[in-house]
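Complex shown without one protein chain; remaining protein chains in place.
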Amino acid sequence: MTMLTDFGYILLFIIAAIVFVAVILFLAKLIRPNRPNEEKLTTYESGEEPDGNANVRFNIRFYVVALIFILFDVEIIFLFPWATVFGNKRLIAETDGLWGWFSLVEMFVFVGVLLIGLAYAWIKGHLDWVRPEVKTTEYESKIPTSLYDKINQKYSQ
Amino acid sequence: MQQIPDVIREIPLNYYVWFSAALFCIGIIGVLTRRNAIIIFMSVELMLNSVNLLLVAFSSYKADPAGQIFVFFIMAVAAAEVAVGLAIIVMIYRNIQTIDVGLLNKLKW
């Protein structure tokens, strides 16, 4: 049985990966000196002092990205089996070329319907990345902006 | 499917059926006993998966690929369900600051 053998290789790869990681970590534990102190045990946060909890709340904006990802993931899954057969010569010959055009049109309708949804959500602004509003100040400077331009021109030469 | 998988000769279909029933019942326990809305969602996914497995097993033992198409569509519907359901849960969380289903009792009398 060829298919099971092929997937057996994948299983072997998975098992080998797990065993490899386990053996390497165990060996490293055996060999390395073990002298922990507080600085070594803290979480590495790019040199910052670790502050607060790892499980902070995500922003809702990321959810929309994940949502679009999963819907188009499913669409891709539908495209796969279609792509293996829509150009099949035997099927096209059996149906006098009708098969190819029919499946092509069907798939365009499918993708088109999803594109309509995407375009609708896009135009309505549901996909917009919500930016925090920048407050503009009321303060008016006594120095005119033309002065800055003059200084820029003077020193850029 | 011109080759019959070895599994079909070596493992009776009943094993798959019983395993699916067990997984389905684990999902039911999860839905009935957990109070976190997201874990209830996970349990629903478990139940969907057990049904999928049953469909695939039957389709494979009958050598009829129609069951696999059903699983295909179930997966698409499950993805849609999770997307909308989680959006609803997130909206609930924004409104009442909790997703404990025991507290969502406004419709109860």
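First chain written, first letter: the chains are A and B, and each begins at residue 1.
Rule of thumb we're sticking to: a residue touches a chain if its C-beta (ideal position, glycine included) is under 8 Å from a C-beta of that chain, and two chains touch if they have at least 3 such contacts.
The criterion applied here is as follows: contacts and distances are computed from a predicted model.
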Open item on the list: I want to check something: the complex is missing a chain, and I'd like its UniProt protein name from "Branched-chain amino acids ABC transporter, permease protein", "Cytochrome c assembly protein", "Lipid II isoglutaminyl synthase (glutamine-hydrolyzing) subunit GatD" or "NADH-quinone oxidoreductase subunit J".
Closed with: "NADH-quinone oxidoreductase subunit J"
Open item on the list: Just to verify: which one of A:V19, A:A93 or A:I116 makes contact with the chain not shown?
Closed with: A:I116
Open item on the list: Give me the chain B residues in contact with the hidden chain, please.
Closed with: 1-8, 10-19, 21-30, 32-39, 41-43, 45-46, 49, 52-53, 56-66, 68-69, 71-73, 75-80, 82-84, 86-91, 93-94, 97-100, 102
- [ ] Identify the residues of chain A touching the omitted chain, counting contacts across the whole complex.
- [x] 3-4, 7, 11, 51-58, 60, 62-64, 66-71, 73-78, 80-86, 88, 91, 99, 102-103, 106, 109-111, 113-114, 116-118, 120-121, 124-128, 130
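The rule is short, and it goes like this: only the chains that are shown with their structure count from here on.
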Open item on the list: Taking the mean of the C-alpha atoms as each chain's centre, how many Å separate chain A from chain B?
Closed with: 25
Open item on the list: Quick check on the complex: what are the chain B residues that touch chain A?
Closed with: 3, 5-7, 72, 75-76, 79-80, 82-83, 86-87, 90, 94
Open item on the list: Touching residues of chain A toward chain B in the complex: what are they?
Closed with: 1-4, 60, 63, 67, 70-71, 73-74, 77-78
